[in-house]
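Only a single protein chain was left out; the remaining protein chains are all shown in position.
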Amino acid sequence: MTSAEIPVLVDRIETVAQDIKRLRFVSADGSRLPTYSAGSHTILTMRDGSKLYRNAYSLMGPLDSEAGYEISVLKTPTSRGGSRFVHDYLHEGSAVTISSPVNLFELDLRARKHLLIAGGIGITPIMSMAEQLEKLGRLFEIHYATRTSRSGAYVGELKRKFGARVRHYQTDRSEFLDTDVVLCGQPLGTHLYVCGPAGMINDVLQRADHMGWPSQHLHAEHFTAPRSGAPFDVELAKTNRTIRVQADESILQALEAAGVEAPCLCRGGACGQCETPILSCNGSIQHEDHYLTDEEKKAGDKIMICVSRIQGSRLTLDL
Amino acid sequence: MLVDGIKSRPRYNGLSVNKSSRNHVFVADGDGVNAIADLFAVHSQDIGGHVTIVFAEHNEGKAEHAAPLESISADSVHIMPSIPTAINRLAGVLHSARMGTQIYASGTEALIGLTIQLAQAYGMDPQSVITEHRGSFARRVQCVHCKGFTEDVRTNIVECAHCRTNLLVRDHYSIRHAAFQGVCVDAEVPGDLPQVIEAFK
Partner (left out) sequence: MNQEFKNESFRDDYTFFNSQEAIQRFPFPFPEDKYMYSVNIEPHTKGPNGSVYEFPIDINEHYVAEMKDRAIVLSEDPLRCQALPHMMLAQWDFLELVMTSMARDYPQWFSLTADGDRWHWINRPLGIDQRFTFGDTATLPCEPMEYVGRQCQGDFSIQDQRDGQLWMDAGIITSQADWSLDFDVGMNFMQWHGPVPLAHDMGVFDRALRFLLNLKNGHPVRRLNWTMTVNSRLDTSPENYPKWGRDRTTVSLANVGEKVHLRVELQALWRLPRSNAILFSIRGYLIKMSELVTVPKWGRRMHRVLQSLPTDLIDYKGITRYRDTTIEWLSHYDDGKPTSAGCGPD
């Protein structure tokens, strides 16, 4: 299933914190963008000459899409182009395309209480979730950790909207989010949602696990950016083609650059859509996804081409 | 182990300790108490924090369960006269419970099913309950016509305890109702019943 692309215009750009810009998109033809569910993301496609950037961004409130979609983009020093392009080249009026929204970070509305934890830019999906929970009159609290006041986008907005339900922790003021304290004493039936840097997500999930929380009650937005590595060749068995995967691109990006249509959805190793059978591998597979089970990874007969790669010379795929 | 192949029936994987939990709530009936005793015999050092046991005593074999119950070191033990009273007591225990509470159920399928049902009512995912089947394979059956439950069904065909319809016990299980489905067996030709056999011992 290739995702449905929606041509949009950048309607507004606003710097909301150090290295964080908030962008609003409206549809290019003036029609209303589809309503989306809290926790959804979209894939932003940008063209820079011959280069194509495709990055996933969480949609943030307002849920009523009348006014357009909003995302927040953090300029990362390690960016391979996507976030840098947004910061340096996109301007109000720029034409880009976005995919129709996909949700891999759903609220579990069976919960008796929702515990929302965010670090840094990970606040974006949490904002739409909080807005939805507020609309439904559900019990929730937000714990939001940032490094400095300048990196803390949306602290003010959140406090204004949700008042005492928001706790903000600012590292440079020596305020630390103590996961154990937050998790302790939560009522039975609480669900936890965490989004932020990989280290923080893993830490929170691990703490929750150590405190006896069942896995079904733990939700995280794992967006993995494809890791760089040594170049290698991908052989496509069905079409008998060989394509070079460069050091700083994913298999999926290399295929797309070569004009090969491969199924994909989240581009972050989470949804399972790009699972591809491996026919042979001359090297070792570096699984980076959150989709395959440990056994499947060990078996080594499939790979999620959006984030995983190999260390070796040649990978033959059933494509 | 119960026969596999019924897609809608939960898997009862056997009791194991959730070492991270600081509040362990065990629910059992009949021979299920031995599942707890067996677990404690081997893993008691892994079970930290508070331990509660809610035990539903069946009429038969009361004495048999006294010894295993005593072998378990628990902070509170509730011995209740039936499954429904045990489930009521469990509700009381869960009412003030916090996240990090681990619920275990061992014994008959009805006891396990009703425990999971209650855990769900307290917002817990049914798959978070650790279960072990012990004892009878008898089924709790819901009549699809009058919606009444018939307990302890051992035969392929059973008369509904409420509306008296002759029910065929189907291999279709609802976690929400904690019961198998019973459907009128002679609707097409009234009185035409297949042979009644003891199917669930």
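Residue numbering begins at 1 within each chain, and the chains themselves are lettered A and B in the order written.
As a working rule, contacts are C-beta pairs under 8 Å (C-beta built on N, C-alpha and C of every residue); 3 or more make two chains touch, one makes a residue touch a chain.
On a predicted model such as this, the values are computed, not experimentally measured, just so you know.
Within the full complex, the residue among A:142, A:158, A:271 or A:317 touching the omitted chain is A:271. Touch with the chain omitted from the figure is made, among A:61, A:82 or A:101, by A:101. When the omitted chain is restored, the residue from A:18, A:37 or A:171 that touches it is A:37. Although one chain is not drawn, its touching partners on chain A can still be listed: residues 1, 3-4, 34-37, 39-40, 63, 100-103, 106, 108-110, 132, 135-136, 216, 265, 271-273.
Interface residues of chain B facing the missing partner chain: 6-8, 142, 144-145, 147, 165, 170-177, 181, 183-184, 187-190.
Basically, only the chains that are shown with their structure count from here on.
Residue ranges of chain B in contact with chain A, taken from their complex: 18, 20-23, 94, 97-102, 122-125, 127-128.
Per the touch definition, chain A reaches chain B in the complex via residues 110-113, 183-190, 209-217.
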